[in-house]
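Every protein chain but one is kept in place in this view of the complex.
Now for chain A:
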Amino acid sequence: MTSIAIVGAGPSGCYTAQALAKALPDARIDLIDRLPVPYGLIRYGVAPDHQGTKAVIRQFERLFTRNDVAFFGNVTLGADLTLEDLRASHEAVVLATGLHTDRRLGIAGEDLPGVIGSGVVTRGWNDYPDAERPQIGPRVVIVGNGNVAVDLLRILAKAPAEFDGSDFAPESGAALMAAGVTRIDVVGRSGAGMAKFDPVMLRELGRLAQASLHVHGATGEGKVIEALQAIDVHRPEGATREVHFHFGWTPEDIEGRACVEAVRFRASNGEGALHLPCDTVLTAIGFDGETAQADGDGRIAEGLYATGWYRRGPRGTIPENRADAQAVAARIAADLAQATSDKPGRAALTAGLPEAVGYDGWRRIDAAECAACPPDRARRKIATRAEMLTLARQSEDR
């Protein structure tokens, strides 16, 4: 039997497992994650009020229930087992570990309290295990012109009732209401025509109940500009928050003594300056980190592959990572057609990782999250690793 280990049970790892299970029905696949729970950025990156996007999880559940795919959660590569161990025990190892670090602006004042990267904010709002809830003030500047910036501003701008059906923790909602956000400025370096917003996500902003939308400098043509112009008229009666979009401004420095007080921008082409007083700066300019030295099909070395953001860098949404995972899986299937398969595979993991959380353990966590769910929420996430592990290890017969 061929044994394949995939490190990282996020969307790329799961799509790779799905494609491999189809291409190699006799293979035994082990999905490893450092968290006790699977699904990575589907659970912790996709916004809590975008439950429809999270529906792909239903595909991945089938891997564990219908295919010979096992989950080994709470296992950190490099600490609980080495890559060498894994390559010795499995015919193929796929690294789908993603990228986690917020890209830095590289300007003065970036380390002042009140400047927070989108990854940190998103993990806090998504109840990533042991992540802290971000401290937000009434005036927020968001630097970035992509969908992550839109997710951040939408959550900041929503009224409590607009989180119905989400899995946004009630405590996070209460903290946001206490923050009393009144103004959000979203600033991009390039012109509006180059902004990476998804038009459909901009149009979604046109339904915000308590935020007025103001777009500055969106001239030209294209779907993004059309969407920006369409929402520029959104002025709900009694709006308590103002959202302003600005284009073509390069951040120069972040001012403040003990904490953030303002951001200064200069015009990206030509003369001019923009000075935005604020008490919170959220950066949403992408993610950073080491990527794989892999060939075009994701092969790093014999029996070792990379997929997803770890292979290609932090670009592309769920469908693009699915396509990538399918391509890498096709390459692995072709390579393994000639390989001998005599490695111990799953038995080695089961013996060597007594602290691992299996799919049954995740099911217990999942059941607890659904059972504790308030009526206006889709789920109530367990927010600490310790509590997850306690739940995962409860025996069924208790």
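By our rule, contacts are C-beta pairs under 8 Å (C-beta built on N, C-alpha and C of every residue); 3 or more make two chains touch, one makes a residue touch a chain; residues count from 1.
To be clear about the criterion, contacts and distances are computed from a predicted model.
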item	value
Candidate names "Glycine cleavage system H protein", "Nitric oxide synthase", "Xanthine dehydrogenase, molybdenum binding subunit apoprotein" or "NADP-reducing hydrogenase subunit HndC"; UniProt protein name, chain not shown	"Nitric oxide synthase"
Which residue of A:100, A:223 or A:275 touches the chain not shown here	A:223
Residue touching the undisplayed chain, where the options are A:55, A:108, A:334 or A:386	A:55
Per the touch definition above, residue among A:2, A:18 or A:145 touching the missing chain	A:18
Options A:137, A:160 or A:199, residue touching the unrepresented chain	A:199
Positions on chain A contacted by the hidden chain, ascending	15, 18, 49-53, 55-56, 58-59, 62, 165, 198-200, 203-204, 207, 223, 227, 318-319, 322-323
